[in-house]
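One protein chain omitted, others in place.
On to chain A.
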Amino acid sequence: MTIPFFKDTMFVPSDVVAAWVLTIILGIFMAIYVWRKQKIPLLWSYLRTTNHRKIGTMYVLFGVLFFLRAGIDALLIRLQLASPHAEFWVFQQDKYNELFTTHGTMMIFFVAMPLLIGLMNIAVPLQIGARDLAFPFLNAVSFWLFLAGAILFNMSFFLNSAPNAGWTGYAPLSTDTFTPSVGNDYYVFSLQVSGLGTIFTAINMIVTIIRHRAPGMKLTRMPLFPWSALITSFLILIAFPVLSMGLYLLMFDRLFGTGFFSGEVGSPVFWQHLFWIFGHPEVYILALPAFGIFSDIISAFSKKRIFGYPAMVLSLALIGFLGFMVWAHHMFTVGLGPMANTFFAITTMLIAVPTGIKIFNWLFTMRGGVIRITTPMLFSLGFIPTFVMGGVTGVMLSVAAADFQYHDTHFVVAHFHYTIIGSTILGIFAGLYYWYPKITGKVLDETLGKWHFWLFLIGFHMTFLPMHITGLQGMPRRVYTYGYGDSLFALNLTSTIGAFIMGSSMLIVGWNVYKTHKYGEKVGNDPWDGRTLEWTVKSPSEEHTFEPMPVVKEMDPFWYAKVEGRKLETTTDVRPGPIPVESIKPILIAVSMSLMSIGMIYSWYWLAILGGLGTLGLFVIRSVTDERKKDYAEGGGVQ
């Protein structure tokens, strides 16, 4: 579509126009709703909050929002691929490249990560008996940095310059020689800004879990979700700085003409090493928290303690450790030589051992139990076969010489969707249904939840199972069309139909949330007959939880107290915990970092300098002020 712009005409693709129109209409409706229902004070309080549950809720809300956007990207991809030589809307060539780039980047960084971090924010402190995260202010900074990065990333689309080099951003394609438009600068800066927030969260989680557990909760009595959060945080702490470095070098290549990834001394393979040293652990950063969620849920709904707890913890740690030794299995075809290829083939296979241990331990947790098939449990049950299918194709991919055939085909696409959706996304759904009462005080409707599960799972398998075969038929990934031969049509059409079934299941979630809030009733502390400490606090959890503090003497303390018909022992003599504060500075820090990024992207250096000074200034101001002062004066809440 061409739009007259003063004397020039501007070309804007119709999908971008459609997005603008839709956004403006939805924006107006939102504004009217907020005004009518007088929600402005509520919004204002959320903008300044540092409470872990509220921040977690915001993570979840925005994660779901971006899930819808990236999901629509996926549906558009599937529409373009529905039939051979299709020409759906504008999504051929460069538009299609933007489509899969934004789909991948958003799903990993702005959907899976924030949803998991959101769940950690909500559940981890409650599960370990902490009153908040160790650094509430930093937690708010993390959230707003994530959101700033995500908004930056989405902005690129609205300005018709979305990144287009794939979510892996392989050099030299991602350098300014081959993709001169600002799209990939957006990629660099949005990941950089949100990545910073993720690193802060990791530090926050580690300190919280190490320092703020309830009295008596030894690490050996801690539920598995906090355990997985702890190990994940260590992975983030090692992996994300590597991504930051890679992005930093790429920024220099793009903006200032250096040659780290091209030219005489640079090499495009350097980028791949940096990216995958981050990128492979990232896969486990996504999977481990989901494993934690499943462990808690399977144990709770089988009425049994987790089978082989020490082995479960050990294999979490082993998977995390091995995750750093396998990155080059993404690079079997770049000519690292047989020595490197076989080394990485074998380390990759080894990951199957701790993963297998976990699978069998989950199975044996259910054995001999009483399995209540609730929605969270259904998602956990759906996870086991799905994830195992993804896991075995993972082992197949690790066979280096066979990978020469699989590499960069739809077989790989099928594999990683089986593992990431199978673990992370099903885990997030399970966790959201499970902890929903702790967020809102209500339990989501079970019937609709089950509909959601079945539609999602059936749609999922329909979408991705055929891709194993299209991959082996010779269909590379990231192509926008294919020929009539090779019998690719039927399989691709099946995938497309499956994708729409999967997408439609999300409409049921929307309906469920609406229905639950309209008609659902408030529930008590313990709607699921749970085992761990989060079920001892009110639903939704308050800002001052655990007063007085429970004393933990065993694993699953709440469960055994219930079984033996006694009350949890409590104490008021505990070490000082973080206290809630309200501050507008976190969001200001994020805003000034966004301004700095926009300045850098468009080479408006005055704006970059202004944004940078703003960020620095806010840090200085923060260092010399103490938001907790009024709490000291009142003397309340400090213990």
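Convention: a contact is a pair of C-beta atoms (placed from the backbone, for glycine too) under 8 Å apart; a residue touches a chain by one contact, two chains touch by 3 or more; residues count from 1.
Convention: contacts and distances are computed from a predicted model.
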item: Choices "Polysulfide reductase, NrfD", "Cytochrome c oxidase subunit 2", "ABC transporter substrate-binding protein" or "NfeD family protein" - which one is the UniProt name of the chain not shown; value: "Cytochrome c oxidase subunit 2"
item: Touching the absent chain when the full complex is considered, from A:G308, A:G441 or A:G614; value: A:G308
item: Residue touching the undisplayed chain, where the options are A:V12, A:I203, A:A317 or A:V334; value: A:V334
item: Touching residue (missing chain; options A:R372, A:R575 or A:K629); value: A:R372
item: Contact partner of the left-out chain, one of A:S267, A:N525 or A:T570; value: A:S267
item: Omitted-chain contact residue, chosen from A:I357, A:L493 or A:V551; value: A:I357
item: For chain A, the residues touching the chain missing from this view; value: 93-94, 97, 165-166, 170, 172-173, 178-179, 262, 264, 267-269, 302-305, 307-311, 333-335, 337-338, 341-342, 345-346, 349-350, 352-353, 356-357, 359-361, 363-364, 366-373, 381, 384-385, 388-389, 392-393, 395-396, 398-405, 407-409, 461, 465, 468-469, 472-474, 476-481, 486-487, 563
